[in-house]
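First the structure, then my questions, so here it is.
A single protein chain has been omitted; all remaining protein chains appear in their positions.
So, chain A:
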Amino acid sequence: MKRMLMLALAALMLMGTEVSAAGNGIVIDGSTTVGPIAKSFAAYFTKRYGVPVTVSESGSGNGAKSLINGACDIAAMSRDMKTQEIAAARKKGIQPVAHVAALDGIAIVVHPSNPVRGLTKAQIAGIYQGRYTNWREVGGPNSRIVVIQRESNSGTQESFKTLVTGKAVPIMPRAESQASNGAVKSRVSTTPSAIGFIGMGFLDSSVRAVPVDGVKPSVASIRSGTYKLSRKLYFYTSGQPTGSIKQFLALPSTADGRRIISELGFISQ
């Protein structure tokens, strides 16, 4: 009997420590685009302050949902929170507050072998809405265009729609959907006639970023606002942050934070 009591006590204590650990730590959920920033910040923060930070990447929409349901402390989002989401949060007594994490450009990418020189925003919109179906029509080779978009839970997709195609004409059903920036890049890098869009931070030599309206996506062109397909990346909190969360959210403006952001291919504000 005594032993069983001891065992129960030990189990309770174990549970207790676990709970308190989760209480002290910071839980981040949301965008796969902001994911690399959140993860690098988390590693840095844990090392520096000893506070555990867990990061899940389930998409901006899921991040907002988690914040509303109280499942995370910080929602990483690659788009503004929608009015319905804010309304839903208010209904639960949560006041979402946005903190800019970094700036990001959406790069329009094609296969490295694709000779197309540049595209206008109207041409990109036309490709995604199905008005142009052959590369020949936009100054490329004679080949059907394989159009690749993101799933509907993606913040990048949401931003792309806002920045490029607009709400009036939807993206054509024929467009393929991929689940992440990495999957889009892998599809474009292996498909000669593909076009896709990814966050700037994911650009590498396996794909080629096409100039949009004559402007190449770069740190300078995004900071100055001449590259049109750029957006802010956010950390959302419920109410004004305090304690370690506040400390965490100050990272983007510190020197180390800026270094981490630029190392990941994003642009600090």
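FYI, a contact is a pair of C-beta atoms (placed from the backbone, for glycine too) under 8 Å apart; a residue touches a chain by one contact, two chains touch by 3 or more; residues count from 1.
Please note the rule applied: contacts and distances are computed from a predicted model.
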What protein name does the UniProt record of the undisplayed chain give, "Electron transfer flavoprotein subunit alpha/FixB family protein", "Acyl-CoA dehydrogenase", "Phosphate ABC transporter permease" or "Protein phosphatase 2C domain-containing protein"?
"Phosphate ABC transporter permease"
Answer key for A:33, A:129 or A:178 versus the chain not shown reads A:178
Can you work out which residue in A:170, A:214 or A:239 touches the chain that's missing from view?
A:170
One chain is left out of this view; which of A:48, A:144, A:246 or A:259 touches it in the full complex?
A:144
Contacting the left-out chain in the complete assembly, out of A:68, A:138 or A:245
A:68
For chain A, which residues touch the unseen chain?
58-59, 61-62, 65, 68, 82, 84-85, 88, 91, 143-144, 146, 151-153, 167, 170, 172-179, 183, 186-187, 190-194
